[in-house]
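The structure appears right after this line, and notes come after that.
With one protein chain removed, the remaining protein chains of the complex are shown where they sit.
And now, chain A:
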Amino acid sequence: MLRLIVQRLLLLIPLLLGLSVLLFGWVRALPGGPVQAMLGERYTPEAAAEIEAQLGLDQPLIVQYGKYLLRLLQGDFGVSLQSGRPVLEEFFTRFPATIELTVVALVFAIGIGIPLGYVAARRAGSVVDHSAVVVSLIGVTVPVFFLAFILKYLFAVELGWFPTTGRQSATMIATHPTNFYVLDGLLTAEWDAAWDALVHLILPGIALGSIPLAIVARMTRAAVSEVQNADYVRTARAKGIKASRLRGQHILKNAMLPVVTTIGLQVGLLLSGAVLTETVFAFSGIGSFLADSVFNADYPVMQGFVLMIAVVYALVNLLVDVSYGLIDPRLRRQQ
């Protein structure tokens, strides 16, 4: 197991190196530049030329890349053009928001997806089954921003049950030691702040969780359908095993393997930042910031955030692989 982990971590190095080359080339191939984006009408070609000379953009690309890599190795991801703050600092201030959103989306997706998929498979051909198919089709096909917009309009604007935007009410005074706002509220015993932050997560969480919900439900349905017809299930049933034990130990547990893989992949995707959902709800996670950085030609953020997201994605996948061993004893024995 340890060997697997070390191996995978070592593999990250060439991966990140390759990615940094691609990113470096990509942002430099983009037309225009940050000066144009920042100055708008006030932009002049003379100013741009002056800045290019100062930045050393006239040096050979390989020299520029070397310098960039050297800084990167020292943990210097540069400074955001939009905010004037170090890229890493921006990432770590916003990442907790994205994690919180991911957790809520996953709770929603798993909490509904697995039972729905399970019931659909157990009662194949029933009304529940058909509705599960419809729900998952809708979940996959409806664009997230559209769903987000509809949810917001209905439950925030018309009914007023939830807030429309942000991570916490603007007027809420709260202490933020960790930047996980719900956790912060619990840690500092500011219960109203924790509740307020939680309420802000509900609508974006549902919108974001809709696609994983659909995928998890379908995957569960497929896996359960397969497992429930397996020989050992029939044998167990013939032995007269208790129905609850049959469901829990024999069917669900065995059906969970592919579902866990699917969920793992979804976690990686969700943590990469929900650009659309975060933008619609003005939720300041890494997704909305990354989207802004593209509009503002904020090179350091584009490069730094994508690299960090790649690291997160790789680590999450590694965790998923490790967790197989935990749920599947067969794999543990092989190693």
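Definition applied: a residue touches a chain if its C-beta (ideal position, glycine included) is under 8 Å from a C-beta of that chain, and two chains touch if they have at least 3 such contacts; residues count from 1.
Definition applied: contacts and distances are computed from a predicted model.
The hidden chain: which UniProt name fits, "ABC transporter substrate-binding protein", "Phosphoenolpyruvate-protein phosphotransferase", "Multi-component phenol hydoxylase, alpha subunit LapN" or "Phosphocarrier protein HPr"?
UniProt lists the chain left out of the view as "ABC transporter substrate-binding protein".
Of the residues listed, A:69, A:103, A:133 or A:187, which one is in contact with the missing chain?
Hidden-chain contact among the options goes to A:187.
Please identify which residue in A:63, A:107 or A:282 touches the non-displayed chain.
Answer from the full complex: A:282 touches the omitted chain.
Hey, which chain A residues sit against the chain that's not shown?
That gives, for chain A, the contact residues 30-45, 47-48, 50-51, 54-55, 78-86, 90, 93-94, 149, 152-153, 156-157, 160, 163-177, 184, 186-190, 192, 279-282, 284, 288-289, 292, 295-297, 299-300.
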